[in-house]
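With one protein chain held back, the other chains of the complex are shown just where they sit.
When the chains are written out, they are named A, B, C, D and E in that same order, and each has its own residue count from 1.
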Amino acid sequence: MSQSTNGGEFNPELLLQSLPYIQQYHQKIILIKYGGNAMVNEELKGQVIKDIAFMKYVGMKPVIMHGGGPEITGMMEKLGHETKFINGLRVTDELTMEITEMVLTGKVAKDLVGRLSRYGIKSIGISGQDGGLIKARQKKPELGFVGDVVEINPELVFDLLEKNYVPVISSIGCDEKGKRYNINADEAAGKMAVALGAAVQLLLTDVQGVMKEEGTQKVVIPELCPKEIKHYIEKGVITGGMIPKVNCCVESVANGVRRAHIIDGRESHSLLFEIFSDSSKGTTISE
Amino acid sequence: MSQSTNGGEFNPELLLQSLPYIQQYHQKIILIKYGGNAMVNEELKGQVIKDIAFMKYVGMKPVIMHGGGPEITGMMEKLGHETKFINGLRVTDELTMEITEMVLTGKVAKDLVGRLSRYGIKSIGISGQDGGLIKARQKKPELGFVGDVVEINPELVFDLLEKNYVPVISSIGCDEKGKRYNINADEAAGKMAVALGAAVQLLLTDVQGVMKEEGTQKVVIPELCPKEIKHYIEKGVITGGMIPKVNCCVESVANGVRRAHIIDGRESHSLLFEIFSDSSKGTTISE
Amino acid sequence: MSQSTNGGEFNPELLLQSLPYIQQYHQKIILIKYGGNAMVNEELKGQVIKDIAFMKYVGMKPVIMHGGGPEITGMMEKLGHETKFINGLRVTDELTMEITEMVLTGKVAKDLVGRLSRYGIKSIGISGQDGGLIKARQKKPELGFVGDVVEINPELVFDLLEKNYVPVISSIGCDEKGKRYNINADEAAGKMAVALGAAVQLLLTDVQGVMKEEGTQKVVIPELCPKEIKHYIEKGVITGGMIPKVNCCVESVANGVRRAHIIDGRESHSLLFEIFSDSSKGTTISE
Amino acid sequence: MSQSTNGGEFNPELLLQSLPYIQQYHQKIILIKYGGNAMVNEELKGQVIKDIAFMKYVGMKPVIMHGGGPEITGMMEKLGHETKFINGLRVTDELTMEITEMVLTGKVAKDLVGRLSRYGIKSIGISGQDGGLIKARQKKPELGFVGDVVEINPELVFDLLEKNYVPVISSIGCDEKGKRYNINADEAAGKMAVALGAAVQLLLTDVQGVMKEEGTQKVVIPELCPKEIKHYIEKGVITGGMIPKVNCCVESVANGVRRAHIIDGRESHSLLFEIFSDSSKGTTISE
Amino acid sequence: MSQSTNGGEFNPELLLQSLPYIQQYHQKIILIKYGGNAMVNEELKGQVIKDIAFMKYVGMKPVIMHGGGPEITGMMEKLGHETKFINGLRVTDELTMEITEMVLTGKVAKDLVGRLSRYGIKSIGISGQDGGLIKARQKKPELGFVGDVVEINPELVFDLLEKNYVPVISSIGCDEKGKRYNINADEAAGKMAVALGAAVQLLLTDVQGVMKEEGTQKVVIPELCPKEIKHYIEKGVITGGMIPKVNCCVESVANGVRRAHIIDGRESHSLLFEIFSDSSKGTTISE
Partner (left out) sequence: MSQSTNGGEFNPELLLQSLPYIQQYHQKIILIKYGGNAMVNEELKGQVIKDIAFMKYVGMKPVIMHGGGPEITGMMEKLGHETKFINGLRVTDELTMEITEMVLTGKVAKDLVGRLSRYGIKSIGISGQDGGLIKARQKKPELGFVGDVVEINPELVFDLLEKNYVPVISSIGCDEKGKRYNINADEAAGKMAVALGAAVQLLLTDVQGVMKEEGTQKVVIPELCPKEIKHYIEKGVITGGMIPKVNCCVESVANGVRRAHIIDGRESHSLLFEIFSDSSKGTTISE
């Protein structure tokens, strides 16, 4: 046995502090929406994967839903395909959709699968069309192949969990004619969490959490319930891109997910902080 | 019931002609190497998928191994990344490998999955790294990320067949450190057929079959055994790119695959001709 | 591979015309009431069995319920046992019942099982007393051992389907004291179709279908719903022995069977016409 | 609770005397060849069935192989079909075979199934063609449809035992073309016992057992080993129709059956004497 | 085969008298509360175990709940630990509880397991804390570790029955903090019978049954229904320690147990009399 234990004496008491958390999530599904900087920065990527591998080994059932905006944009630029925006929303024409699918399922997901396999974890990259997983329809004609989730058919994910795989899901939906649509990964994550009966839903973002002003400073709001969220949105405390994120969390906790966390993917091991300690650093939303 | 039956009266006798073939391959694994023009031409693509859907519905277990040279080349060109060749072999640098994986698993495989799903068939795109399916190692350092199959671990494929999925496999292998390699799809198909105990291995190519000269004409050799193949290679009848294809078939039939077919993917429904009739149009290799 | 394909070139398009039908009945139970001329004429018998074997191989679950009036009458005559009739109904005394059971289960069913086995299909002959399948009671004392179905206990049939057998059921019921009764095979077929949740119920008869007069000709009514049937019976269009047949179909479609077909067993491959084409030749009853 | 216990006080000690025997055959297969007077006499028939029901309930796995010579002869006579004999062997022409099958599977087996069901026991009548159970070939052309067992395929019987049915097997075999043959039930029973790995094989006969002369009397030989049997045949002690019976037992015990018993079906409950007591009344053959 | 059958000729008719009883309790759970003299007297102990082994072998599912008052008292005396009583109830201090658990689970249960194993029966000793089987709470503070059943979680027992073990349960309960309580074995047996859906509940006692005076004699009341019991308690016919026993039976039959028997453990084979004959010797309580 020669694994190097980087740093200090082994301290069994510190290890045992994780026991109550391990008990709490034993055999529970943890839905992780993975995106943003945590998916771009090489070191953070390594940490996220290690955190997920750890969850899996200690008896939880992580399921990953991922987006990949920066990679898609990067590939679009390399291909010289210009991105149009309508009211801040990317217009997804046929070629953009093709590139999106190729980058998400063929690059991002495969990269995650490859990294998990280095920890001896069986995982598999799937997208919404595999096994009819995510049924979608067009959001608005002018946005092209941008879709909304119509229905989740979780059979394939349960099949894979039963066989001990970690599913890595690209946020792409499919209509009945086989047309693929780009789905917002936060939305897909929330619906998937509900369909799977996940215990926890973790959204890795590029902010510290839901923020408010306290005096001259912006501070994280550590805990929120649906009522408070409604209030904060009305008061203009929660604004912009955070609104769909918190609303997706509200919908999840209203449909059986125990807690939803909006956390900072730029922080080291932010996943572990939420799952294995009480020192949550982001915002926890529960009923 | 209002499916249109394009063309003519229903003839039960013609339908029943397929019965002996359906019996013969009942619950048998049919490994199909899908590539070449049959994967580029839109109409042929539709036919191949329909043929495979048919096989699946009448009780066979098709497994698809695909390559995707033209799509990779196309994407490389769009990205302005030049392809180098050494002795006719494509040198696969890191970026080329990344593009290869992305195109094969994120575009080609997903497209096949989408088309099969329109026939109500559950299928799933996987590559050699999913579930540790294809272990590979570098072929030659100067070729970069081109690999040879070291070992097939078919557990994932059996898991999927048991759950009634049609596995669509991209011919990519993975070494123990998680490095991906581009694998020749013919080679991967042959090894996979053996590992799965397939009854039949079908190689869709862009030629009519194994050819020889008869008088002033080139004609297909309808049947070959390993001895004859050795003879024809020595005599210079079988040459060039056909040699690795026939050798891969020889290895398969030596390891339990009953028959291997080299067939013309440019012909309509060439798969059905091999499986549901005696009117084989390509070359059949058996012991 | 040397199965002779009697007649003409292999035509993949004609084969693929069957795909939508194969999809539609995938893993569905097809209840076939087999009787009449189709069970007497040697050539027709061969066709019916081949049709059923085909259905089984392409993924459907045929279940056969059979009668055997002519064979019973034949055996009665050979034994010099006279048949009495009351209002056109055969009086079944103890000896007649014994002969009936012996002929149906020991001759007719065994013959069907033997023929199916030649296609490599596992099948098994059972009657209503095996596994308590058909509970019956006496219809009228004056008719002797003629019974009505009281209850179907389909466990044995499901056991056999699960193990991939084609059940061949003789239409004999059994009361709690073990007394056997002759059951009308149409009635038994209908109740069995409902108990099994069959998708389709096919009654092979010696007429073309439900007929009506059109000008000076009798023509088949291709489709009927329960309301029309009621109307036609009241109008005297549907009469005599056809009334119980259509009523049995009405009851089946009212209890979950999607479609019931009254078809002509004297026509070649009439089963295939109903299941694999839109060129139905008999009468289809649905809600 | 009002079952009448005909006769005397309940004596727990007498009941417990059966415990060692019940232990010994727990979950073991008991192959019973049922024929002769025990199958004709109504009272004896009731006893045999009750004995078998008892075995089943206390945890053994009885399997019945039956013949039915007298019933066949009776039916032949009623049908005015004359029986020819060559050297004492019945010549089985096509009609005779048809009658044989009909009587055995449609009358004798169904009767046994019906009687067992009255004890709440699930049973099912099968013959050698069901599920390809008994493969046979013609014995001698001049005997017509008389066959020898070529191979037993016991899968169907194991399927039925697993589902808790008592299989009732008619001694009819089937060749690859579907032709049925009448098989000697003793021979079929022996081969079946071996194929099933039965612990015990019981042959119900119309004699007391294997007999020898002692002084002026004929007495049963209580125990025999293969060597003694060979000796007795050579000495002319065992003769005639008993020779094939003992030889079939010799073959069984040579192939894994622990004990074979030749017992008197004319005696009340002779099955129970062999299985639940040391007071065997017939001849026990073991190695 | 050389098991000695102590006493007399084998009589198949006497054996077959047990058949209706064996049928009636086939695969049914029989809950036996074992205690009193039947657990102290060495010969009676042997008989009880043999009776239970017999039940198991003939297809019933016995479950044993046992107490062990005398053994506990004996051990307490040896340890010089005095027993205090409050209103006739033993005060269970911590040491008493420790001794109780040790004696019941480590001596009494293990002895039963050992005896059953000599009949080839797999059994296992468990108590209320194993697998969270019996949740209990303190009855009254002044009685110390005497508990009432709060809830039965029968999963462990079903697990063991499925694997063919005879569960031997010590009547000890456990609260959520892991504190053990001594539970009255009659009470535990009744609740367990209900939780398991037992068909029959047998209480072995040191009296003949529920008694009443008839003239100058005390006689057993053979049958009682809940109404009669209420009546007899009010009238003072049923008194003292018998009241909780009959009330526990009343509760059981009100909750699905078909019959509860209060029987005399001092009589030979009293279990068999209740289960295998109509000659019940104790009191049968049913609705």
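General remarks:
Just so it is clear, a contact is a pair of C-beta atoms (placed from the backbone, for glycine too) under 8 Å apart; a residue touches a chain by one contact, two chains touch by 3 or more.
The structure displayed is predicted, hence computed values, not measured ones.
Although it is not drawn, the missing chain touches A, E when the whole complex is taken into account. Considering A:87, A:216 or A:279, the position touching the chain not shown turns out to be A:279 (whole complex). Residue E:165 is the one among E:21, E:145 or E:165 that touches the chain not shown.
Annotation: of E:125, E:190 or E:209, E:125 touches the absent chain (contact as defined above).
For the chain left out of this panel, the touching residue among A:39, A:53, A:189 or A:248 is A:53. Taking the whole complex into account, chain E touches the unshown chain at residues 78-80, 98, 101-107, 110, 113-115, 117-118, 122-127, 129-132, 156, 159, 163, 165, 174, 177-178, 180.
Take chain A: the residues that touch the chain left off the picture are 1-3, 5-24, 26, 50-51, 53-54, 57-59, 119-120, 268-269, 272-273, 276-279.
The rule we apply is simple: only the chains that are shown with their structure count from here on.
Applying the stated touch criterion, the connected components after chain B is left out read A | C, D, E.
The chain with its Cα centroid farthest from the Cα centroid of chain E is B. Residues touching across the chain A and chain B pair largely coincide in numbering: over half of the numbers involved belong to both copies.
For this pair, chain C with chain E, the centres built from the Cα atoms lie 56 Å apart.
The multi-chain contact residues of chain E, meaning those touching 2 or more other chains, do not exist; every residue touches at most one other chain. Shown here, the protein chains touch in a chain-like sequence that does not close on itself.
Looking at which chains touch one another, you get A-B, B-C, C-D, D-E.
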